[in-house]
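I'd like to ask you about the structure that follows.
One chain of protein is taken out of this complex; the other chains stay put.
Read from first to last, the chains carry the letters A and B; within each, the first residue is number 1.
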Amino acid sequence: MPAKTDLRRFPGFLTVTILCLIVLYAPLIVVAVYSFNASTSITRWGGTSLAWYVDVFTGPEAPKFQQAAINSFVIAITASIIATAIATLASVAMTRTGRFNGKTLSFALISLPLMVPEVVTAVASLVFFTAIGFTTGLMTILIAHIVFCIPFAYLPISARMQSIPDMYEQAAMDLYATPREAFKLVLLPLMTPGILSGFLLAFIISLDDFLITNFVKGAGVETLPTAIFGSVKQGIKPNIMAISTLMLGISVIFVSLSWLIGRAGQNKAKEN
Amino acid sequence: MASTEIAVGIDKVVKRYGPVTALHGVSMDIRENEFFTLLGPSGCGKTTLLRCIAGFEDVTEGVIRLKGGDITGLPPHKRPVNTVFQQYALFPHMTVIENVMFGLLRSGWSKPEAVARADQVLQLVQLGDFAARRPAQLSGGQQQRVALARALAPRPQVLLLDEPLSALDLKLRQAVRMELKALQRETGIAFIFVTHDQEEALTMSDRIAVMSEGRVQQIGTPREIYETPLNRFVADFIGETNLLDVDVRSVDNGMAAISLPGGHCFTCPAAAVVQSGKGHLSVRPERISLCAQGSGDLDATVEGQVYLGTDIHLQVRLADSERMTVRLQNSETTAVPETGAAVGLKLEAGAARLLAD
């Protein structure tokens, strides 16, 4: 067969793509590799060792990082559950209650946390909590996290809800289900993949946050990112690389999970 | 057979969506134990009317009664009517039997009773062995029967069917028609069936309401609708017909004296609403036969033919330049005139009918 001009191909695009992936992955891989370095000097390679992982769990800084990790996970789980619930209700309002006054405004409000720069949100939250006399601490971190997690949960949930025709709920109501029962017995089960991916997204976003947390955390309260930041300010130590690699692993597990759930949801949608 | 008691009464129902009016004061009575069809083209308001009966749409004006009781303002889950949806809307996350039991459990049946009833209805639609399957594992025809079973299980007072055959392929559709009709007899309740397919309507219905642009054009038995259409729309929509613009000279006792633009005059039956002046003459193409020129009711010239397998459609032009189609049965003995040949057209009794707009 004679060679045909492929209109989808541009010379060099593959090279750029590979370059792009190298830039994205090189720092992460280098840090992951160096976290297994036996040497105390972070730049000299002294053989493979798990010493720094042992140090993360038993070393002098271990209690600090453990507490920070617990805080991070408690906040991320609580904030993402609450944000997911709020986002699910809002999605129902936006996709299944027809037109209502303030619909456009509601959408703008939900997307607001995405539009306001993080540092501005951080300043605003700190100023607000101080002005109303709210003591900063875990609670203020939690509230701030719920707010900026809402749009991240909302986007996948409302997209999924829009793709489910309302005929299933109509059928349910036709078969004597009240609107509430139709929601609970029909829409919610069909929404599971969308709600899960919204939750996972919110969870990772919460876990990721440094700037806002750093502003609204009370004295002595740390999450993993703020604890790591504080430590890095005094120089990159090998135990930081071990922690980073652990978090990298957790992130990869989560994103793979969310990818698989999303794919399962798509396949299911195709079946119907 | 259908009784004379009224199952669903529709009284001057108006439905507006903002500036758009979907139903312009529609009235009709659907009798007990009747297979009643709402027939019309897309956008005629038939599905809107069905959704008003089911309760999915609020009625702007008018009243809907079920067995004499006003149900106009009731939400869908409080109306003892069930729907078979166009796309079936089987709950994908439930098994077949869970789908069928859904309405039973929501309307207060105990679980064992519901299981027994669901089994019984699944037997009725010959899907007893499929109870544990998911809808996605069934064929289109099987899904359609599950949808029927699910809607019939709670013993609704009226069953609503929204183009339930349109998702099936042609062969299956024809088989299901007769099953559906038999099922209606068996259950003894009124079926209200929405379709745009006139053949479906004619073969299954006890009575048909033909709708167009949010208005009822005619209600009657299939035979009445086909043979004595009230107006031009019904004649044109049901079956094929030749429509000629004519002058009406006089109307007397259901018979009209008319003249074609070319001057040819004759008398024919007229729909009740026709008055003197302009009218439309409807001539069914299968009720015209060919004869020698001068010996029939009209003279024409053959312009061409279309071969359709079972039939041959002959395109002819009348002396006054109006065009008509004549349908000839395709058999070995059929003599098809050449293009350009002069022929006479003989109209069988009842072939021509004068209609209002």
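Going forward, a contact is a pair of C-beta atoms (placed from the backbone, for glycine too) under 8 Å apart; a residue touches a chain by one contact, two chains touch by 3 or more.
In this section, contacts and distances are computed from a predicted model.
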item	value
Chain excluded from display, named as in UniProt, from "proton-translocating NAD(P)(+) transhydrogenase", "ABC transporter permease", "Sarcosine oxidase subunit delta" or "1,2-phenylacetyl-CoA epoxidase subunit PaaC"	"ABC transporter permease"
Given A:Ala62, A:Val123 or A:Leu188, the one touching the chain that is not displayed	A:Val123
Chain not shown: contacting residue from A:Ala93, A:Leu138, A:Ala159 or A:Leu188	A:Ala93
Footprint left on chain A by the chain that the document does not show	5, 7-10, 12-14, 16-17, 19-21, 23-28, 30-31, 34, 42-43, 85-87, 89-90, 92-100, 102-103, 106, 109-110, 112-113, 115-121, 123-128, 130-131, 143-144, 146-147, 150, 154, 165-166, 169-170, 173, 179, 182-183, 204, 207-208, 210-211, 214-215, 224-225, 228-229, 232, 236, 240-241, 244, 247-248, 251-252, 254-255, 259, 263
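Quick note on the criterion: only the chains that are shown with their structure count from here on.
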item	value
Residues of chain A that touch chain B when the two form their complex	165, 167-168, 170-179, 181, 185-186, 189-190, 268, 271-272
Touching residues on chain B, where the partner in the complex is chain A	54-56, 75-78, 81-83, 85, 87, 89-93, 102-103, 106-107, 135-136, 150-151, 154
